[in-house]
Structures are given as structure tokens and as C-alpha cells.
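A single protein chain has been omitted; all remaining protein chains appear in their positions.
Should a chain be cited, it is by its letter among A and B, assigned in written order, with residues numbered from 1 in that chain.
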Amino acid sequence: MATLAFLVLAALLVGSALAVVLHPNPVKSAMALVVTLFLLAVVFVLLEAHMIAALQIIVYAGAIMVLFLFVIMLLNLGDEEQRARPRRRVVVHGVAWAAGALLAVVLVRLVAGAPLGRPAPAPEGYGSAALVARSLFTDYVLPFELAGLLLLVAVIGPVVLAKRGR
Amino acid sequence: MWVDVGIAAAKAFAVVMLVLNMSLVLLWVERKGSALIQDRIGANRANVFGGLLPFNLGIINTLIADPIKLLTKEDLIPAGADRVLHFVAPFLAVFPVIVTFAAIPFGDVLVIGGRTIELQAAALDVGVLYVLAMSSLAVYGVVLGGWATNSRWSLLGAVRGSAQMISYEIALGLGLVAAIMTFGTLDLQEIARAQGAHLWGVVPLWGILYQPVAFLILLIAGFAESKRVPFDLPEGESELVAGYFTEYSGMKQAAFMLSDFAEVVVVAGLATTLFFGAWQVPFLARDGWHLPGGVFVAMPHLAVVALQIAAFTIKVFALCCFQILVRWTLPRYRYDHLMDLGWKWLLPIALANVVVTAVVVVLVA
Partner (left out) sequence: MIPISWYLTLSAVLFAIGVVGVVVRRNVIVILMAIELMLNGVNLTFVALARQLGSVDGQVVVFFVMAVAAAEAAVGLAIVIAFFRNRESVNADDLALLRW
């Protein structure tokens, strides 16, 4: 039963990821990415990472993708124009997809071929906010503070960059 | 295993029915309550059964006639509109709002046939984060609703609405952080159970006694999230026609209006769970009444469960009526004042509340 659910989820994920990459309209591409991120959050729940799943929806699907949609609508972008001649386009796309498939095969053989054995037993409260927070504020407090600084830069930077002229 | 699936399905069904039926009742309260406030009669023109009944059904006529009208209207899609997004946007507006209610507990436990059933559709240990996640998904219904119709009034309403929603999400989250720090857990059922104690044996220790500021922030941010007056400029009746859902007719418009009322219920449910003791009845524990003065009255288990569910429903309904009262009392905020309020007032107040709460929690513990 869980296997069937995972296979359906994986098929939907690959389908929506392909829609992101293939669809000519950027708005539909962005919505396909939202669907992908939502399905990925479901996969995280399958892996018992509940807090990361909730954060995925709050941060990625609920904030970053809204930002993408805003920019696409602000710039009023239509379908993507194809400038290359059809024959050149077919060649380039063909090579790119072949290389992508090769990359996928190499990566899959690399990560999935390694003998992993049974997963270790999850500690009490695995996936809840308490365990992650404890780790975050003791072992990883320096990266945490640096991430805060980075986000401050990310708030000020775009305001300056996107300002209209002088 | 199939019994577990059946129980989970029954709980989910009960929650969805609660939200939808409460939305229908709120439509009634809105129509007649607003008429009462504004000293007029309200909707009384529909007469569904004609002369068949000896008595007049009153507002029930309108509650039957309205959905029939919306179901049978022609579905207009403007020329140049994006058909797929026009179809998807109402669904995206309704889905996150109704699904939020899965994490909100509507009772303690139900013990039937040796089986203990938690009265919560989804027993999540990150319940508050789930609620925040679903409310951040609600922005898509607004954004796509305005964009898909290729109409400039809709786009204006959509841009205003989405900017307002994402601004107040931050204040909402920070207000909830203070409440979470007080209770020390993200699990909504644990928060509900933690409000069962009594101060000096008499005053129920509900969340609002610990965090009045957080309650106010939740209320104001909740109004802004559901785009209700005084923050309903994205919908802007009399300014933008109907804002982001102008170009939707029939069942799609019904979906947007349903999302409006369902969000009222969700904000009320969240406020009830965090600040008004959720399903807690003062002095009622799992085995019976523990009245002050040492009096103990035993109660059968099913009666306790029924009382708790009734208490939850009454509290949610009271907060919904309060929101409707506010709608028909306050004038609308201008848009720049609205953004000012969210960024320059609510956010610093919420942050200060978090700091003060943190200091107090550390000092008391």
C-alpha cells in the first residue's frame, strides 16, 4: 500500500517536473513547480520529516513561488519565444535531453547502487521541531546566525536592485 | 487496518461537514445580522415552496434559492482569459482553507469499544506549522484568480489582495510564535489539553489570559488574511466591482464566496484553540465535573464528549458572529494605511511580544 502510494507520487512528481521544464508559458511553468514542491512535501512526510515538510510548503511553495509569480506577472511575460531555427533547436534539445538522461543514469547508479541496508531506528520525536531546533541552536548556531545575516542581505539587496533609476 | 481508515475518513468527513455547514449558517447570520445592525429587514424576497406550506420559511428560502441560482448560472469565461487557470483558481482558493481545519481538535478523546479515538482529523505534532502552511497556500487562489481573467480590475484586486495576505502572514506567524512559546508545543491537541487547569481553582486558564496581545494580533491578521472588512480592499465592493473574482460566475463565484466564509470559520477555530481553551468546558474533566469547593459530579463518557464538542462549536460560532459584527461596524482601510498597519505596527508589536514572552518564560521556568 505504501509502495503504491510512493509510485503514484513519484510518477506525479516526475510529470510535474517535466511540465516545469517543457511548458512554454512561464505562469503554467511556475504553477507546475508549485505542484512539484507540494508533492515533495508529501514525500518528506513519508520520510517522517514533518517539520521540514511544513517548512517546505511555508517557505518554498508559499513564499518563493509567490515571488516568482509576482515577477512574471509584473513583467507580463507571454509564451517563450524560440529564436533558433527549427533544425538547430531539435539538435540542441536532443543533445541536451540525451545528456540529461545520461546524467540521470549515472547519478542513479551512484546513489542507488550503494548498499544501504535497513534504515537506523528513528530517535524519539524524529521529525518534530524540538529535535531540529535543539540541533540548530547548539551544534549549528554559527551557520544559523550567518543564515540570518544572509537573509538580511537578501531583504535589502533586491530593494536596492529593483529601484527605479535615480 | 480498515477500521482505522474508516475512522479517519469519518473524522475528515465530520470536519468538512462542520466547516461547510457553519459557512451556510454564517451566510444566514450575515444576511439577517447585517440587516439587524443596519436597521432593515434583509433578504426576504425568495419564496421557494410558493403556497405549498401554510407558514413562511423566512430566510431559509434565501439559503435554498441562493445555491440553486449559483449552480444554474452560465459559466462565463472572458475572451483572452486563460481557460486552465480560470478553472483552477476557485479550487485553489477553497482547498487550503477547508483543509486547514484538519489540524484543529474538536474534542478530547472518544473511547468506544476499547478503542481510543483522538477527536482531531489529523493528529499532527506540527499542527501550528500546518495551519500556517495552508494559509500561505491561500494566496494562489487570489493571484491566479485575478491573473487568469485578463481583466484590469481583477488584476488590481489580485495584486492588492496577495500583497496584503503575504504581509499579514508574517504578523500572524509571529503572534502564533508567542502563543507557542507559552505552551511549549506545536501540537494543537496538546495546547488544548494544557488549557484545562484553573487559576485559584475558579478562573479557567485559557490562552487569552497568558497572551492577550497575541490574541489581538491573531484577530487583526486573521481579518486581513480572509480579506474581510476592515481589510477588504482587494474585494472592494463599490470600488473594484468584486475585485479579484469579478469575472467569475456561477459555481466558481460560489467557490470564492465559500472560501471567504470558510476562512472566517478557520480564523475563529484557530483563535478558539489557542486562546479560548478549544473544547475545554470550565470545571469539566474526562470523568466529570470538578466544581470549586471540592464537589465532584461524575458524568458518563459520551455526555462529556458531547459537551466538549458542543462547547467547541459554540465558541467558534461566537467568534464568527463577532467577525460578522466587526464587518458591519467598521469602515474600510485605505490601502496604504492597511500596509502601514501590517508592517509598521503589527510586526514590531508582535516582535516585542515574542521578546517579552521569551523573557517571562525563561524567568518563570
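One rule holds for everything that comes next: contacts are C-beta pairs under 8 Å (C-beta built on N, C-alpha and C of every residue); 3 or more make two chains touch, one makes a residue touch a chain.
None of these values were measured; they are calculated from a predicted model.
Although it is not drawn, the missing chain touches A when the whole complex is taken into account. Taking the whole complex into account, subunit A touches the unshown chain at residues 2-3, 6, 10, 13-14, 17-18, 20-21, 26, 29-30, 33, 36-37, 40, 43-44, 46-49, 51-52, 55-56, 59-60, 63-64, 67-68, 71-72, 74-75, 77, 80-83, 92-93, 96-97, 99-101, 103-104, 107-108, 110-114, 116, 118-123, 126-127, 131-132, 135-136, 139-140, 143, 147, 150-151, 153-155, 157-159, 161-162, 164.
Here is the rule we use: only the chains that are shown with their structure count from here on.
Against subunit B, the residues of subunit A that register as touching in their complex are 27-28, 31, 34, 38, 50-51, 54-55, 57-58, 61-63, 66, 69-70, 73, 125, 127-129.
By the touch criterion stated above, subunit B contacts subunit A in their complex at residues 82, 84-85, 88, 124-126, 129-130, 132-134, 136-137, 139-140, 143-144, 147, 155, 159, 162, 166, 186.
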